[in-house]
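Every protein chain but one is kept in place in this view of the complex.
Labels A and B are assigned to the chains in the order they are written; within every chain, residues are numbered from 1.
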Amino acid sequence: MVEVNVPSAWLRGILDLCLLALVASGEAYGYELMRRLEGSGIGPVPGGSLYPALLRLEEQGLLAADWRAGDGGPGRKYYALTPEGRRQLDVEADTWRHFSGALQGLLTGVGAGTP
Amino acid sequence: MSPDTWLEELSHELTARGLPAIDVAGIVVELHGHLAEAGGTPLGTFGPPAAYAGQLAASLRPRPQPRSSAPSVAGSRRRAGRLRIRAEGVTLAYRRRPVLHGVDLAVRAGELVLLTGRNGVGKSTLLRVVAGLAVPQRGRVTVHGSVGYAPQSGGLVEHLRPAEHFVLFGRPRGLDGDRARRSGARLAEQLGWDALAAPVVGELSGGTRQKLNVVLAGLGDPDVLLLDEPYQGLDLDSTRRFWDLVWAWRDARRAVLVVSHARDALGRVDQVVELQAPVAA
Partner (left out) sequence: MSATGGRGVGRDLGDAAVAGRMTLRGLLRRRTSLALLVALPLAFYLARQQQVGQSIRFLALGLAWAVSTAAFFAAAAARDVERRLTLSGWSWWSLVAGRIGALLALGATLSGGYLLLVAVDQPVRDLGGVGIDLATTTVLAVLVGSFLGVVARRELEGALGLFIVSGLQFTADPPSTLARVLPFWSTRELGTYAIDGPSFGSLSDGLLHAAATALVLLLAVTVLSRRALDGGARSRASPLAAR
């Protein structure tokens, strides 16, 4: 996999969308989401940005949280998509595709790995 | 800085920013688990506790809403927040007579829900189940956060004055003596009632008792408010004040569940749940 340095400003902008998409593919708790995010190629997200984002999404009613017994320790907080969250995800995914398509067009012929 | 010290400082900072205790506890447990699994130092992962607490608190603060005294009309849907009450499949029979049968209910932070239906259909019973006063034979109820409950009648001490009730009810919310009295008096003022000058409960009118019950429910700013027929005996002015208070609670991101059979309530809430009587088999 090519090592890319994703500017943190980009990550901040799309973190909410990424989290919604990750949770859509399966409920998860905070640290698990962080691992999935790193594994997805988007890039390492600082633990500091993760929890404010999750709290914000929960407060907005896009994610629902459920405490489950952890193995031997206190519970883990699992996040799942709410119907509003699903709708938000769909809308933003479409917006993103439109946006990235436009950006792609702008960047044709630019850069080292020209498609 | 050790994780425990860092988490303790974070806890203080969050509390100082006015976060409800249950949210603070949840955040601490979640971050503690993260540090345990991810490793690394708290300072390296999250930064200084004060700054991080600021970030977290900002996430929990809703974006400023336009203040209005009318409830959200269909079309300008105010986004409700995290789930505060969830009831699933609640079934309850009283002396072999079915009262509630598989009732589901969900109320979110910042939502005002009206629980209505004909007399005897089980509205008060459902509220009591949510409050924890009645045990359903089947089903599950989960409440996130502190609860303030105002019964339809009773739950008061005949020979104590309202101010003394404030002391009793304020205590578990961290309000001691004078602060409890002042908080109660302030709330009562919003309902147009001078609580500190009032005589013992036994000498109060029915309507004033209901105001007292509403004040006691709201004392200490609980996350969830459960009000059973709260304005039945109130005059027009008091009724208007009552709704102003309830809307203020809703705007402050409390979850409010009101039981009422009154028709005028229908247009004043975000969501209406109507209980139906069980169909005779």
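We adopt the following convention: contacts are C-beta pairs under 8 Å (C-beta built on N, C-alpha and C of every residue); 3 or more make two chains touch, one makes a residue touch a chain.
Please read these numbers as outputs of a predicted model, since none were measured by experiment.
In the complete complex, the residue from B:R171, B:R240 or B:R268 that touches the missing chain is B:R171.
For the chain missing from the display, the contacting residue among B:P3, B:G89 or B:G155 is B:G155, taking the whole complex into account.
Of the residues in chain B, those that touch the hidden partner chain are 22, 25-26, 29-30, 129-136, 140-144, 146-149, 151, 154-160, 164, 167-169, 171-173, 200.
What we mean here is this: only the chains that are shown with their structure count from here on.
Centre to centre, using the average C-alpha position, chain A and chain B are separated by 32 Å.
Per the touch definition, chain A reaches chain B in the complex via residues 29-31, 34, 46-48, 51-53, 55-56, 58-61, 64-65, 67, 70, 73-77, 84. Interface residues of chain B, counted against chain A in their complex, comprise 26-27, 29-34, 36-38, 40, 45-47, 52, 55-56, 58-60, 62, 79-83, 108-109.
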